[in-house]
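Apart from one protein chain that is not included, each protein chain of the complex appears where it belongs.
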Amino acid sequence: MTLLAVRGLEKSFGGVKAIGGVDLRFERGAVHSVIGPNGAGKTSLINMLSGIYRPDAGSIQLEGQELAGQPAHRFAAAGIGRTFQNLQVFFNMTALENVMTGRHLRERHSLAAALLRTRALQRAEAQSRQAAHDLLRLVGLCGQDDTRADAMSYGALKRLEIARALAAQPRLLLLDEPAAGLNATEAREIDALIQRLAEAGTTIVLVEHNMALVMEVSDHVVVLDHGRKLAEGTPHEVSSHPGVIEAYLGSAETPAEEAEAAHA
Amino acid sequence: QEAIRIGAFLSVTGPAAFLGDPELKTLEMYVERINAEGGVLGRKLQLFSYDDAGDAEKARTFAKRLIEQDKVDVIVGGSTTGATMAAVPLAEQSGTPFISLAGAVPIVEPTRKWVFKTPHTDRMACEKIFADTQARKLTKVALISGSGGFDKSMRAECVKVAPKYGVDLVADETYGATDTDMTAQLTKIKASGAQAVLNAGFGQGPAIVTRNYRQVGLTAPLYQSHGVASREFIKLAGPAAEGVRLPAAALLVSDILPAGDPQKPVVSNYRKHYEDKFKSDVSTFGGHAYDGLMLALGAMKAAGSTDKAKVRDALEATRGYVGTGGVVNMNANDHMGLDLTAFRMLEVKDGKWSLAK
Amino acid sequence: MLEVASLASRYGRIPALGGVSLRVNAGELVAIVGANGAGKTTLLRTISGVQPASGGQIRFEDADLLKLHARQRVQAGIIQVPEGRQVFAPMTVEDNLKLGTFARGSLDHMEPVLDLFPVLRDKFRELAGNLSGGQQQMLAIARALMARPRLLLLDEPGMGLAPRLVAEIFARIHALRKVGTTILLVDQNARAALGVADRGYVMETGRIVLEGSARDLLHDPQVQRAYLGSA
Amino acid sequence: MLAALVVLAPLALPNNYAYEVAIQIAINAVVCVGLNLLIGYAGQISLGHAGFFALGGYASAILATRYGVPVWLSLPGACIAVGALAHVLGRPTLRLKGHPLAMATLGLGVIISIALTTEDKWTGGPDGMPVPPLVLFGLAVQGEQAWYWIAGGLLVGTVWLALNLIDSPNGRALRALHGSEVAAQTLGIDCTRFKLQVFTLSAMLAALAGALTAHYAGFITPAKATFLHSVELVIMVVFGGMASVFGAVVGAAVMTLLPQLLTVLKDYEMMVFGAVLVATMVLFPQGLVPTVARWWNGRPQ
Partner (left out) sequence: MGGAWLQFVASGLTAGAIYALVALGFTIVFNASGAINFAQGEFVMVGGMSAATLVAAGVSLPLAILLALAAAIVVALVIERVAISPARHAGTVTLIIITIGVSLFLRGLAQLVWGKGVFRLPAFSGEEPIAFAGATLLPQSLWVLGGAALAVIALRFFYGRTLAGKAMLATSFNRLAALLVGINTRAVLFASFGLAAFLGAVAGVLIAPIAFTSYDAGIMLGLKGFAAAMLGGLGSFPGAVLGGLVLGLLEGLGAGFVSSAYKDAIAFVVILGVLFFLPGGFLGARSSDRV
């Protein structure tokens, strides 16, 4: 079942066509990876799928509901959550508050209730607090509840963004390089987390350069190059696609091996 | 023995500073002089003064402070009409004699029990000017005014009294207190066919108006208000000031007053004291403060005490006080006590003030 | 060449480095690996002088680095490629590269550096902030190279780069070492980092817990488990 | 704690002048608490709040004197009218950020101030207009003590509401859009709506304070609408500490008291005030309250 269908999506900046007519389908509960060389347009795609950029042309339909052209918060309300390649953490808050903010769509925002601090609001707040606490534990930030975000290391912030996005319980989660800045062991934890989320029914769109992670978790991989779809298929199909190797993966040898060869 | 407490709140800084600054200097100087001469009623004077910076709200707070905390016997102050009006209810409520140094008519009309004022009103200035234009057979007059309280109040009074003098107002322009160029307004005035132009304003604006006036080639007589009655105006406006007329008190022309003028000794003395001490030119505004202080002290002497009610009654009974602003005769319906004769029509000649013919 | 002795540093009251000692010999490529928050970035920042030290010593050749400003350290040839790229976003790629020569180096390096990263040539007049993440990363490295570093501090140079480019970057780093640049490298891709390095250090919570030749570390089971993702 | 302070303070107030200052502090603090929600928490700036402050006073005064509306009605009426105006003006204005926003709000303030000065038929021009006294439940509120309790009560209420707001989903939304507007949007936060909400709220608080000042003083002049007064309000907020409700109160208190204390310096007053402001901001860059709070918390460790 298709959750999100994208047709004829286009976006240019000045002379650069960041995305030039892309069609995509994201199936419910599956993990979709988007890979491609630097500057291929992956982040631009994510920005359009989350409503941050308004596409020049094309449609974005979530279960038949047209979203293109709507403000970003409507995308969120429709069930699309995301993380950022360039961190967008609320540095003026603690880790817990960051995640609690993620629950915005699950909360009520009557100004009167907020000003008067009603019983119902207090109960909801306690609930949010607990949920946020659990999410922090889930992404491996146990015990950091009250750490101010501006005192956290890069890797911790990446996880914090994931927890915050999860707090909104999105149907579609867009992850822009979640494992950047994490080492292989840490990336494995993200790997496990993604798989768990997918099993629970969340559809995932993953942009990542960590090929080990992509190969491990993806059901379906899209390769972008120069704003166009270069290839599409299972991880295996894609990784053996000559065009993909040429443009993106490079020679099969890993650099480490290459270097080790040099040592020898 | 306890000192007599004189309270003052003045616009020492802010847009009306050139009112408040000489006023404060005058009060400080004369309190010192009088104390040196032994004080009044055998008691020394003590001055409590605050700077309201031209803000009426601050003026009210300071008036309250003077009345409630400093427990002054009399208040001399209120450089601007706004500041004065803010303090009026407090003086009335507490029963403190209050001599304002501001110009507008509403301060003394209707008469309030405890409130007096020393300067001429802006209405008198308008009348003096229009009397002059009438004499010169100039009927089409253009108005230009600043946007401050003094300027707008005078403008409104001029509009009111114009018909009385057969004056037809053909233009009505405005400029901001800190504007740097008024040629746009003056060009419109030039096109209006005015036979004379009246500028209600004070501070640097009138000097710029005067310079721009010549720049755009206006030749009709230019009248300024009593608000620019100081030598600084001539300095700033330069040669363009030549021929400008304005109504002002005798103070500015003390040196050329005829010997028999009753004000001559008073204004000459005040001028000498002020200029010797501060090495700067007198302005009529310091004179208002002088008059205010002297009226208050005179009333205390007449009452023989500082009892507020008695001082008030004595103030109201002031007759024939010769001050820098003119000869003051107060009564229950007139808490200012000046008439048009107090104003002289001055004209700038050869870079100096002279009496207009 | 670089000698760090029981270096300590803190953020406010919170210690981030608790006595780190390490050594980088001239012409050597040394890698540091460690989990998130171990203090790798803090260590590099303290060496480059943008973060004050609260104790210990750093010697660079014969100079006491802690006595020098960040600027003087740059002049001495210590150049850092910071975490998170830190390009001058509202300026063009060209200006970013030119600014790389502010304290040392010269515009003559422009061509060779652009040859290393041809994308930057295409984007020469584009604002740095509009580049994609990986392009910015390349710009950050290129900017550092413009200064002809003697000691290059690399904080996660491979982050956000396509696998092909990662391979290339590490090859370049390796090549730089060959032309005599001394390099201190931090990268989450521990396999690649140790792959090109001569020696390595492992950091945990602000301390060095393990050191050795890169080869030994790569094969150390503990390192493999914690950082290389081998089960 | 603040409530206790407000209740106990009269013991230390020797005369009506002291009450007067206390009332001014309370009223300024109400404005600052509102403004701090906008500046400190939502990260937006306004250099035009003096305009709303003065409009509140004028609106209530004009409603009462021209249209014979009883003051207990004209006062809330003025607040609502100003709130509506702020809402309308805020919509395009709050699309701006940072310096352009500062400029735009400054412009709004200046325009309001010019209109109040120029439309003398309505406002009495630069010399201002008289304002009838506040009548509540058929009783005219008169005397400093009565006003003190009204202003103090209002302050306690405002602080309570503000604290509640900050610690609610709405408050978090405000802080979030401060931290990163893009991220806030992707969490479903309608940034425009929340910015507008807090802008309107703070404008209404300013209007309320302005109206109370006017009724208390018995007159109002456009001096309260000027750019300089707007700046003064922002200084109070920053001085006390942005993103701290108590900071706003402390800032208002210090910045209201200080000029009164410095009057003894006469000609040196402005210079010393400037120097004190600079020194405080250099020593307490986060503002008085947050920096002191940090020292305080730091000590036990």
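We just call them A, B, C and D in the order they show up, numbering each chain from 1.
By definition in this document, a residue touches a chain if its C-beta (ideal position, glycine included) is under 8 Å from a C-beta of that chain, and two chains touch if they have at least 3 such contacts.
Not measured: the values here are computed from a predicted model.
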Omitted-chain contact residue, chosen from B:Thr81, B:Ser94, B:Gln185 or B:Gln263: B:Gln185
Touch criterion as defined above, residue of C:Arg10, C:Arg23, C:Arg104 or C:Arg148 at the omitted chain: C:Arg104
Full-complex contact with the absent chain, from D:Val21, D:Ala223 or D:Met242: D:Met242
Hidden-chain contact residue, picked from the options B:Pro163, B:Gly238 or B:Pro262: B:Gly238
Subunit B residues that touch the omitted chain in the full complex: 13-14, 17-18, 21, 147, 173-176, 178-185, 187-188, 191, 203-204, 207-208, 211, 214-217, 232, 235-236, 238-239, 280
Hidden partner chain, residues of subunit D it touches: 39, 45, 92-93, 95-97, 99-100, 102-104, 106-108, 110-111, 114-115, 118, 182, 227-228, 231, 234-235, 238-239, 242, 267-278, 281-282, 285-287
Residues from subunit C at the interface with the omitted partner, ascending: 48-50, 69-71, 74-75, 79-80, 82, 86-91, 95, 98-104, 127-130, 143, 147
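Criterion: only the chains that are shown with their structure count from here on.
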Chain centre separation (subunit A, subunit D; CA means) in Å: 42
For subunit C paired with subunit D, centre-to-centre distance based on mean C-alpha positions, whole Å: 49
Multi-chain contact residues (two or more partners), subunit A: none
Subunit C contact footprint on subunit A (complex, rising order): 13, 16, 35-40, 43, 85-87, 151-156, 177, 180-188, 209, 211-212, 247-251, 253-260, 262-263
Contact set on subunit B toward subunit D in their complex: 13, 49-51, 54-57, 60-62, 64-65, 67-69, 80-82, 85-86, 89, 104, 147-149, 152-153, 156, 174
Sites on subunit D touched by subunit B in the complex: 14-18, 20-21, 24, 117-118, 120, 125-128, 130, 213, 217-219, 221, 223-224, 260, 263, 266, 269-270
